[in-house]
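Quick one: the structure is below, questions incoming.
Missing here is one protein chain; the remaining ones are kept as they sit in the complex.
Chains: A and B, in written order; residue numbering restarts at 1 for each.
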Amino acid sequence: MLAALVVAVCASLAFGAVHIPLGEVFDTLLGRQVPEASKQIIEVLRLPRTVEAIVVGAALGVAGACLQGALNNPLASPDVIGVTGGAGFGAMLIILLYPGSVALLPVSALVFGLLAAFMVFLIGFAGRGGGNITRIILAGIAVAALFSAATAGLMSAYPDRVPNGIFFLVGGLTSTGWDTLETVWPYFAVGFVLAAFMIRPLDRLMLGDDVAASLGSRPRLIRLTAALAAAVLAAAAASVAGLLAFLGLVIPHLIRLLGGTNNHTFVVPVSALAGAALLTGADTLARTIASPHEMPVGPFLVLLGVPLFLWLLRKAV
Amino acid sequence: MTIDAARPNSRPSRISGAVIVLAAVLTAFVLAAPHAEAAKKQRVIAISPFAAQTMVQLGVKPLRVGQTLGATDRQRKLLSGIPVVTLSHPNGPNLELMAKLKPDVVFSSQQWSAGFGALRRLGIKVVVADPTNPNGVYKSVSKVGKIVGRSKQARKLNMRIRSQLRAATRNISGSRPKVLIVLGIGRTAMAFLGNSWGGQIVKKSGGRLVTGGATNSGGFARISDEVVVAENPDRIIVVPHGTDQDLGQVADYILSNEAWKTTNAFKSGDIWVSGDNSLLQAGTDLGPTVKRVRANSIKNW
Partner (left out) sequence: MALGRTAVGFDEGAPLLEAKEVQVTVGRKAILESASLSLERGELVAVVGPNGAGKSTFARAFCGLRRPNAGEVRWKGVPLSSLRGRRLAEVRAYVPQRAQVPTGVTVEAAVNIGRSTHLKPLQGLTSHDRDAVADSIARARLEGFEDRDLSTLSGGEMQRVQIAIALAQGAPVLVADEPTAQLDLGATAAIAKMLRELVAEGMGVVLIVHDLALAGAIADRVVVMSHGRSIATGTPGAVLTSELISEVWGVEAELVHREGRSALHVEWLEGR
């Protein structure tokens, strides 16, 4: 899996609308002399984008794995806790209402993504009967529907600006430099750290709430924290790359099928690697296949991921 | 319509000697002065159709122009022969291509603002010079002129635009008919509002814009059939969106709208399908556009 990631990263840096020989790519990275244009393309455009792809892919892979463990449900993905719906609304708010303040887009997506997750947690975890998986999932569906409707309402009020927003909605990376990452990297950091600490507790949760309690864990707290980690990672990912929830759903399953195990000590880190590799690879393809036209990476992910997933399913059964 | 820059046209004469040489040199200097601004040949890419067409009219050809999106571009002839860059959401032109071409200036539109940061980081200056309404054309032309080093030509162009507009808006009197402009896409009608380019043109052409009171910063709004019937427009203008739509089909589609049958426009058959983007896209052809609207729709020309 690590090898796949390395290959994908190299491809991402090497390929693009403009042909740059591989030797020049390495030279640029090592700080040696290269033609000005190549240097600019690699440093300003491709490098940040590649790093974004790695971080977002890893974040979504981990988010999906954590959620599926926390909710003990193979259908769990960042959609389910409302994050994607909220982030979509936050982004469209800026694109449609304040198109001049494009810099605010990641912030708005992040804020509304977290807000949506907070609403789901409030309903799903608080009070009597809180922490119940069905309740959390239902709350997530309701909140997602709410934001979805709000987004649709916005879009119908400003239909001429909608095309700009479609790119975000279907999920795509753009080569706009380090700005977005600089703004949201703390959220990625917090999310990854939380997730790392949740790996063992999630394993305990696998054995059942009672056994987990016997081992000194609090099932409700584990669910909440793991879901929180997932929410933060997914919101940050959405603010950078739009709505790519498919990754969060499929990658952990892919890893489980490939690895033959449900152990979170294996599934979570490897999901990170796989997510990063898949997104980087898919993005490179999306950028180059119809060059110079840049396709959004979301549909590509689905095109790449689904056949792979179906093939693995058949093998497993 | 291009204006070629004047060239010094003199040959030193053995007979007249120093005086004529001096006079020639002075003449050359005076004639070359307007050139001084543009002496350093700038690499300019004009994504914005307005900027591209204005530039060409000022006598400077851009390196590249943006592809035409939306309706047929009525001023495209000006840009013939200039290579086109494809545009895609949300950044507009392919950024790697821009890095390779390394222009000094890019004239872009607000629509592609997502890519401005990256362009600037690549060391490319980004300028948005599109006018948001017809009254702003003069300022925009001056802005373009200044950047490409043709301020004098820009002043001349502005004067020409002004006189054309004056001629086109002559003798607007009498009652102003109510005009509804719709974007002919899909099932529901999107009306042009007062702050849209087309809306302003129609106002200048002597029409009263029908909007049903809707406002929208984007310039367009969906208005219900009930509002259309209540407002009862005298004229309807249909602007198709898309380059290869069959205009006849679009007209038929609008005519099949049962709800609008009661309007004056339907009854008198005053429905005009504008075949290009003159009501959608800002341009320097204010005068000719107003004339066309007056002749074809308002019928007060």
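In this text, a residue touches a chain if its C-beta (ideal position, glycine included) is under 8 Å from a C-beta of that chain, and two chains touch if they have at least 3 such contacts.
If you're wondering where the values come from, they're calculated on a predicted model, not measured in any experiment.
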Request  = With touch as defined up top, name the shown chains that contact the chain not shown.
outcome  = A
Inquiry  = Touch as defined at the start, partner being the missing chain; which of A:52, A:79, A:160 or A:203 qualifies?
reply    = A:203
Request  = Based on the whole complex, identify which of A:75, A:211, A:289 or A:306 touches the chain you can't see.
outcome  = A:211
Note = Cross-chain touch to the chain not pictured, restricted to A:45, A:222 or A:277, is A:222
Residue numbers in chain A that touch the chain omitted from display = 196-197, 200-201, 203-204, 206-208, 210-211, 213-218, 221-222, 225, 256, 260-263
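In this text, only the chains that are shown with their structure count from here on.
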Remark   = chain A residues touching chain B in their complex are 16-18, 36-37, 40-41, 44-46, 97, 99-100, 102-103, 156-161, 163-164, 166-168, 174-177, 179, 291-294
Inquiry  = Using the touch definition from the top, list the residues of chain B that touch chain A in their complex.
reply    = 85-86, 88-91, 93-97, 99-100, 102, 110-111, 113-118, 121-123, 190, 216-222
